[in-house]
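Just below is one structure, and these are the notes that go with it.
Subset of chains shown; positions unchanged.
Residue numbering begins at 1 within each chain, and the chains themselves are lettered A, B and C in the order written.
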Amino acid sequence: MRFTIVVQGGPYTSQASLSAWHFARAVVATGHEIYRVFFYHDGVYNGNSLLTPPQDETDLHMAWCTLGRDHGCELVVCIASALRRGMLDDGEARRYEKPLANLNKLFIVSGLGQLIDGAISADRTVTFGN
Amino acid sequence: MPANPGTQNAPSIGTTAGPAERPNKTLLFVQSQAPHGTLYGQEGLDAIMMGSAFTECAVLFVGDGIYQLLANQDTSLLASRNYSVSYRALADYGVEKLYCTEADLQQRGLTVADLVVTPCVIDSRALQALMTSFDVILDF
Amino acid sequence: MILHTLNKSPEHAALGRCCETIATGDVLVLLEDGVYCGSAGRDRQVGELLAQNIAVYAINADVQARGLAVRMTRGVTLIDYEGFVQLCTEQASSKRWG
């Protein structure tokens, strides 16, 4: 089956991101497929390439990147949530004349249509939030 | 991407399905937070409007979520966005099915006359049936 | 005495815990979603505090934003942020419930 995973909580602040990541790994481990991980609300903070957690804690940003790279999972960040929270890719940084981008290139900035498409196109949609 | 966000007035399930196409899944959006205290309501409403461009959508207000529809919200002193009025526009997006429960209204001393739009008031048995009748539930 | 702030609706356990702990001479400021605790139909516990002569305030900007202007319980005093600051100066410390 194909899963869309919706992440609404920020890393560390709430457990939502950690739970979603464990769930995503289990989807892959059980032979299912991740259609898309959609980061909404504070979930967009997972794409912050500057996350610097203590060395003895799980690096959630790197964990998502690894999942995206190793399994080709699409990691999509909601553009409206991201702009409001200051998570920018190169294109948005240029457009809004900000000096830099902090979103990892493995994360795709896109619209809410990707959430709806994910919900419609995947076999199952599971949400993790605060 | 299989979905086509072309039409604004989402036809009901089945009629959109062309010969080689599966019918679109139907979506139930659930709003469960009061407005302004968190951004869930506002960002949830954005998602509902987007959903209406893809497929059949309905909205369920549970618990404090019903407060999002309370009339006469005035956010000018707060310097925040009064998005409650946008719920009136949902019908133009083809989202005409709004639901809440009798218990949630009563518990808050509210009637539908207090709200900016008029949701369909249901009991908990109908709530179970409602949730089962949609393909996907999206929670905010 | 203590200025208590409450920023959650009556759905949350914070309200009950605040009411258990608040003492005569303390004051309660309802802000953000806490203002629902002082609105018609949700005001049982706030009513009990008022009956004990505990002063209850609500931030007007939050009341207006939530459409509660005509629904607030008699006895809950609407204040602006300046009034909130003034109350802080009058109480020895503050405690947040949320």
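One rule holds for everything that comes next: a contact is a pair of C-beta atoms (placed from the backbone, for glycine too) under 8 Å apart; a residue touches a chain by one contact, two chains touch by 3 or more.
Since we're looking at a predicted model, the values are computed, not measured.
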item	value
Overall composition (this structure file), stated as a label formula	A x2, B x2, C x2
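The definition used in the following text is that only the chains that are shown with their structure count from here on.
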item	value
Cα-centroid distance, chain A relative to chain C, in whole angstrom	38
Distance from chain C to chain B - Cα centre to Cα centre, in angstrom	31
Shared-contact residues (touching 2 or more other chains) in chain B	none
Residues within chain A bordering two or more other chains	none
Complex contact set, residues of chain B against chain A	1-3, 5, 24-25, 27, 39-40, 43, 46-47, 50-51, 53-55, 136, 138-140
Contact footprint of chain B on chain C as seen in their complex	7-9, 11, 32-33, 36, 39-42, 60-62, 64-71, 80
Chain A to chain B touching residues, read off their complex	6, 8, 40-41, 80-81, 84, 111-113, 115-117, 119-121, 125, 127, 129
